[in-house]
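Here the complex is missing a single protein chain, while all its other protein chains stay put.
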Amino acid sequence: MAVTSMIGARIQRREDPKLITGHGNFIDDVNLVNMAHMSVVRSPHAHARIRSIDTSAALAAKGVVAVLIAADFKAVIGGPLPVTNSFVPDKKQVPEQFPIAATEAAYAGEPVAVVIAEDRYLADDAAQLVVVDYEPLPAVMDLEKAMEPGSPLVKSDRPDNIGWDAAFPAGDIDAAFAEADVVLKQRIGQQRLFPTAMETRGCVADYIPYDNRCTLWTSTQVPHFIRLFVGGALGVPESQFRVVSHDVGGGFGAKLRPYPEEYLATAASKITERPVKWIEDRTESLQATTQGRGQIFDVEVAAKRDGTLLGLKFTQLLDIGAYHGVFSAFQVVACLLGGGCYDFKAIHARSIGVFTNRMSTDPYRGAGRPEATHLIERIVDIVAREIGMDPAEVRRKNFITTFPHTNNFGLVYDSGEYERSMDRAMANIDYPALRKRQEELRAKGRYTGIGFSTYVEICGVGPSSATAPAAGIALVESSMVRVHPSGSVTVSVGTHAHGQGHETTFAQIVADTLGVPYDSVEIRHGDTGDTPFGYGTYGSRSLAVGGMAIMASCHKVVDKAKKLAAHAFEASEEDIVVDQGRYFVRGNPGEAKVLAELAFASYGAGLPEGMEHGLEAVSYFDPPNFVWPFGCHICAVEVDPETGAVSIDRYVAVDDCGNVINPMVVDGQLHGGIAQGISQALFEEVQYDDETGQMLTGTMLDYLIPTMAEMPHFELDRTVTPSPTNELGVKGVGEAGTIASSIAVINAITDALAPFGIKHVEMPARPDRLWSMIKEARA
Amino acid sequence: MTQSVSLTINGRPREDHVEPRLLLVHYLREVAGLTGTHIACDTSQCGACTVLIDGEAVKSCSVFTVQAAGKDVTTIEGLAQEGTLHPVQQAFWNEHGLQCGFCTPGFIMAAAYLLKQNPSPTDAEIERGLEGNLCRCTGYENIKKAVRSASQAMNGGTAETSANLVGSAAAPVEG
Partner (left out) sequence: MITAAFEYARPGSVDEAQSLLTKYGDDAKVIAGGQSLIPLMRLRLSQPTALVDIQGIHGLKEVRRDNGSVEIGALVRHVDIQRNATLREALPILVEMANDVGDNQVRNLGTIGGVIAHGDAAGDYNALALMLDAEIVTNKRRHKASDFFRDIFTTALEHDEVVTAVRFPVSTGRFAYTKFRRRLYDWAIAGVAVQETGSSWRVGYVNLARTPRRGASVERALAGGASAADAAAESGSDIDPTGDVRATAEYKRHLAQVLTARTLEKATMAA
């Protein structure tokens, strides 16, 4: 058997044949016999008291099976939606969110009733006939006004609108500022974003009456987590509750929590004794799926004239929305990473979570880390401008250079070579030539700019020592590796995929580690019925945590196979050599057994004394640390000063995610990540009318997801600095592009507008806003 | 109230009774059982539902089934012939032109149409040809690469790059 190394190979994805031929199995493709359809009636008001709900006309409509409101669900759903501690275990208040509003709706889009009908057309028809008598209440939309004493309340049973107020002090901040030659302040916004997976959410619930068994098909990143909470609320034990998630059409963080509709559809199935399907339409999704970012940072930096960074103070105001997202406080991680890849003597951060009458925010690709990168990289440029130093040189002067490095907050950066990636990016874009050209063009009245982003990212969540105290749960990961009698291998994992190509990447790892043909390895995920409990896929964790759980099981299998080989060769285990899946006695490679032969033997007769049959292993991997990818992105733009239009001329990225399993997949993750950051910088923005609380960007016509024509060519390159904390030396890559890219674009635009004296640009850098700034600067 | 509608899907004629308001995409998915065509928006922005009607790319979420009566519809399931992938499908696979795969059928149909109209498109023409399709995973880099590669495979043509962003009709002139 010829085994080449699969790890590091660019191989086509095994996921693709079904997807390119229309044979994927997405949530709307799941259909059951006798299935009914659910349509959700949602509050059109940002804040309103529900006086009464008249369901009679809807009930009388054609094809309607049931119309259900909160009172109906109270009897079936045993509790509120979960809220995790994340980085803020001591929240000021954790108001309970029941999956459906009873007497008061606190955001536009909150469910108030559901219609179950024979098909989705009839369900939508009847939903229009549900008459809800609302008494509109004042909507709290502005973060800072919401914090004022005496502000109207997001919900009338709350003491105020503050969800948390947490301080993160590290070092003697006063001393650091006392040393400063310059102290600079900047407010930096992070607009709300729709994560906008192309597949909206949806689920199919099939509750079996009298048996108390349930299967829930749902489009999620976290099937086991859904089972834990939805099953818990419905009183169905995990052993009888199966959550299945086949192909998932993108997630980006917005599918990593249990949602109200998953509870409602499951409960409706129980109540109506029918399988119930709910598919979110896009307009609904823009109201009812969690949003990202929604933050304001007030930042103050202390530095010396020679470019030395000394101290950093900042406050994160985070728009929680009407209720805590399940993981919304995770975004507070921005506070712990505000120092970026630089040495600061002291950092004092504070996070205030504020309720507003909007949909909850929750993690969206990067979750807290794009915000951290954006703020520190903006601040470094502001310092550079103030002291008249090249932004690259300010970075170079302050880079952390020795690893492992313990940051101000005690987090340990595993490995890095920040200067190397910056130098490489500068060489790739030919920085000196670009600066020279900028000067020439400026003389001609053209405005080009160059923006840097040197980032470090925390991912691979996460070690139980860190995640259990902070989040209440230990984000370990699981695997089961089973070698069948004829040698094919089934690997079940607790992670899940929504486009990342795990079936390919994990199979590459297993093929090498077990020394078996790649095609003999099958990866299973997404079905709690045949995978061990796991926490799912987010936080760029699947390889660094889930992949290592697979490695651990593979090692156990190899250990047992060695025992089987020793027994077969009548040799001692110490004398067995394993080389690319061949097991032989040292010095006698000609007489070898492959894993398939040993597997066959493991199910047969004549096993060694005391050995159980079979060849399989289950492992849980608890990583010793997070992993810390890093890199440098440089963007070159031109701004048309008359229209404010921005064009991206070059986008160069040098990323380091440690060792690479499949370079094609890794590059693809970076492309998509970078695109989303660019999109935040230039296009996307959830807009509300602050008076009425109505969403203004309620369709994809108004919420701008860019097309191919708006995206530049991405010039990728990488350095490889393995993580010392795991055997594969891997880090994570799913979020890196997004974490890095928004600020590369914004710094470039700010640089382009420097001749006007413009020092800061907010996102999205809309043409009309840039033009207004230029106009004001010219006046 | 239903109406009778006859049309051909992937070469097979069918007749069904449908409500006038039944969208073609729902007809394909729920009546004809062809779930490869997807829905990702309500306002015809995303292109995930792209199919060919009489050889021309359209968004099947913006067509009522009754409007398509008598026409010839091709869906993603009908693109591969006799077990051989269409060059555009093959190129998407080769070039990693998809990640989650949800937008992919629409992109492949739109790209197949584009290359039929214009066998050797420039980069700007590819952008124009696929402007009606949104992808959230790939940043479009590898989709563009896949279309270039499919173009080469189909025509032996080389995809040149062009900075011309305006007025480059992808359609050939006819009398």
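Letters A and B mark the chains in the order given here, with residues in each chain numbered from 1 onward.
Here, a residue touches a chain if its C-beta (ideal position, glycine included) is under 8 Å from a C-beta of that chain, and two chains touch if they have at least 3 such contacts.
None of the values given here were measured: they were computed from a predicted structure.
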(request) Using the definition of touch stated at the top, determine which of A:T707, A:T725 or A:T750 touches the missing chain. (result) A:T707
(request) Kindly note down the residues of chain B that lie in touch with the hidden chain. (result) 1, 3, 19-21, 23, 42-44, 47, 50, 53, 56-59, 61-64, 66-67, 69, 110, 113-114, 127-129, 131-133, 166-175
(message) Touching residues of chain A against the unshown chain: what are they?
(response) 120-121, 124-125, 128, 281, 283-284, 642-645, 683, 687, 696-697, 699, 701-702, 704, 706-707, 709-710, 766-768, 771-772, 775
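The rule is simple: only the chains that are shown with their structure count from here on.
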(request) List the centre-to-centre spacing of chain A and chain B in whole Å, with centres computed as mean CA coordinates. (result) 30
(request) Going by the contact rule at the top, pick out the chain A residues touching chain B in the complex. (result) 12-13, 15-17, 19-24, 26, 28-29, 121, 196-200, 247-250, 252, 281-283, 498-501, 664-665, 667-669, 671-676, 699-701, 705, 707-709, 711, 713-714, 737
(message) Please output the residues of chain B touching chain A within their complex, sorted ascending.
(response) 19, 21-22, 29, 34-43, 45-46, 48, 75-77, 79-80, 85, 89, 92-94, 96, 98-105, 108, 126-128, 130-144, 165
